[in-house]
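A single protein chain has been omitted from the complex, and every remaining protein chain is retained in its original position.
Order as written gives the chain letters A, B and C; numbering starts at 1 within each chain.
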């Protein structure tokens, strides 16, 4: 059975390891600021946690912010955790890419860029993946009306 | 020795016999050698995630059928399980057993089709494909009995199934289970030791263990690279912890290994099926679930081991009858993350073999 | 009119009729036969047993729209099917259907056939180049590489037969076969059939129209009548190769009781069936593997065959035939096993800067 990490413990470890980082531990996920996300991920992937497997990377559009959700796994320890970050600037959302940490993020980040309009900085080839160049709007945002 | 050459762009797809649907690869070729490649997705992007947000939870089940259309039963299972987790619905014992039976049958059917296409890509003039479709047809017939459909079954419901198995299902399944290992032996005899298959697949398109994990590969692709990771074992769902089965792995991560892992997985599925059929209890098929489901606000990520790999559903509920966010973790898309590293340096013919051995379904890649 | 012209005209008509009819029959046979391999009946609606199926295909292809792509090299595009098809027809001029029943009994028959057959590749390359399509070009590139290399083992394997008979005339070669040469030259037959299958691009060497890789290879852009000519050419080539193999190795029209022509056709059919069987069961090789197989495996074997044959002719001309056959078959298996250990297919991954 995959064990889910204790987020309070994780928060304590993270604040000790990366001083000056603002982090929130909720009951079912860890919430970090978008500008810290790269550092946090780098810590998570290294020992002792070894979250080496990025299971799922997705986003959700809420009225005030766009939430980016990481579902992480450790194949070695058979542990799992959820990491979230919130982008409050909805007109021009931006965050650091994690492709250099997990290659599996490449296509999922392109997907989020295509369907939510979130720009991932330092991505190896950020461009539209499912829709064509010139398509207007971001379909998975709540203000996008479906249909013709 | 270095040869000075000039390269050219070759478009494979979007409509090509061996891209398994509408997929496009822009190859930069140097003669026959692939020096660079850029996959182009989206030719089957139907906006399922957006459409699903506009319908009720129950109405979204048909969308899951059409994601990985070679594994509709497992897709149903993954989605239904996620909603059950979200709404706290319990599933009766009999329904759990039937779910395992259908999942494993679907795994065999999906692998049969996938291997058939793979061998077709190697250039074997449809013969192995048609042999494998013969067996797949028998499994599809079983699904047809219980759901009334041949491809997109829409058979699972929250809390159980839409109806109980018909009477003739179990005898037919038992008969199939008696013959299936013989057929798998036949394929092994015809294909696994064929000299040309061996030289075309051994050592071709190696995916190293580290890269496989790092690029979020899943399922047979991950296991062929030597990672012993199977959701059925590592994070058991449904009643998979009650069965005895092995997780087949291989060490080299080449095309041949991915093929062999699938063949062995089919044997293990037969093993699980035998146990499940033996233990199948009588009883209710449907748990207590409201007609119009309104799960409490919250979110859930639930996953199963589908035929192509880890199939997950991330659902966000805002307390209404429609999901707020509906997301699939597509194993087929993520298995393609490392395609470039596997293919560069090989020839056009190898690309087809490697691509076929990853076994993708475009419905799930593009959604 | 002199006898020569009557003979020429009659045989021309017979030859054309024979080739067209047997190609249509072959297409039907192949589709039915492959159908059986694939657990299904195959074409059976058009006419009795689907026998009229190839005729329906032929008429339809003839009346189909003929597209010439704007960007193509039109003259070459137009000429290519002819350049590919005519040499195949010319090959039949020197093949004996019965004792002396041939268009011309050339005293250099086999040399003529080899010379003419190698022109086909030019037509295929013209088709691939003039189409101005990358798939066609890849197909044409593969053709040139493959067919030029397999020409050498093909010729060398035939040399063994020529040494045994001491004549290049096809009719003489058949007459010399009191024992079919497949028994005296088993290694030569093996090399010939392998190389010939590569020459006519049949599975496992059907790289130039590898459907799962490069769509339809060199004739991707061809439609209508011109495509029909390529299609006809492919099967006529198979017919020609089967006929040559029959003549050189299986004793041609010779056989007890039945009419020579029936014997000839039966033997041709046996070779043809074998080629279909291979097509229905074996996957395709890669281009570098095809080249390695030709140069590293077939070429040394055909050279070894020459040496062995020469040795047998010189050192033991009066040896008992049965013993000779035994020795030859043993030597063939020994050499093939030995060589398949020795050579490596090579190729594999190329490091890219």
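The rule is short, and it goes like this: a residue touches a chain if its C-beta (ideal position, glycine included) is under 8 Å from a C-beta of that chain, and two chains touch if they have at least 3 such contacts.
The definition used in the following text is that contacts and distances are computed from a predicted model.
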item: Candidate names "NADH-quinone oxidoreductase subunit B", "Peptide/nickel transport system substrate-binding protein", "Monovalent cation/H+ antiporter complex subunit F" or "Cytochrome c7-like domain-containing protein"; UniProt protein name, chain not shown; value: "NADH-quinone oxidoreductase subunit B"
item: Which displayed chains the unshown chain touches; value: A, B, C
item: Contact with the hidden chain (one of B:33, B:250 or B:315); value: B:33
item: For subunit B, residues in touch with the removed chain; value: 1-9, 14-17, 21-22, 26, 28, 30, 33, 35, 38, 42-48, 50-51, 54, 62-63, 66, 69-70, 113, 129-130, 133-134, 137, 140, 150-152, 362-363
item: Residues of subunit A in contact with the chain not shown; value: 127-128, 130-135, 139, 144, 146-148
item: Touching residues (missing chain, whole complex) on subunit C; value: 31, 35, 38-46, 50, 52-53, 55-61, 63-67, 211, 215-216, 219-224, 227, 350-353
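Just so it is clear, only the chains that are shown with their structure count from here on.
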item: Centrality ranking, top chain (CA atoms only); value: B
item: Rounded Å distance, subunit A centre to subunit B centre (Cα mean); value: 25
item: Mean-CA-position distance for subunit C and subunit A (Å); value: 61
item: Junction residues of subunit A, two or more chains touched; value: none
item: Touching residues (chain side subunit A, partner subunit B) in the complex; value: 1-2, 28, 52-56, 58, 60-61, 69, 71, 75, 78, 80, 82, 102-108, 111, 115, 128-132, 139-140, 144, 146
item: Residue numbers on subunit C that touch subunit B, as the complex places them; value: 34, 37-40, 134-135, 138, 141-142, 203-204, 206-207, 210-215, 279-289, 345, 348-353
item: Footprint of subunit C on subunit B - complex, ascending; value: 2, 8, 10-11, 16-18, 30-33, 35-36, 119-127, 130-131, 134, 194, 196-197, 199-200, 203, 344-350, 352
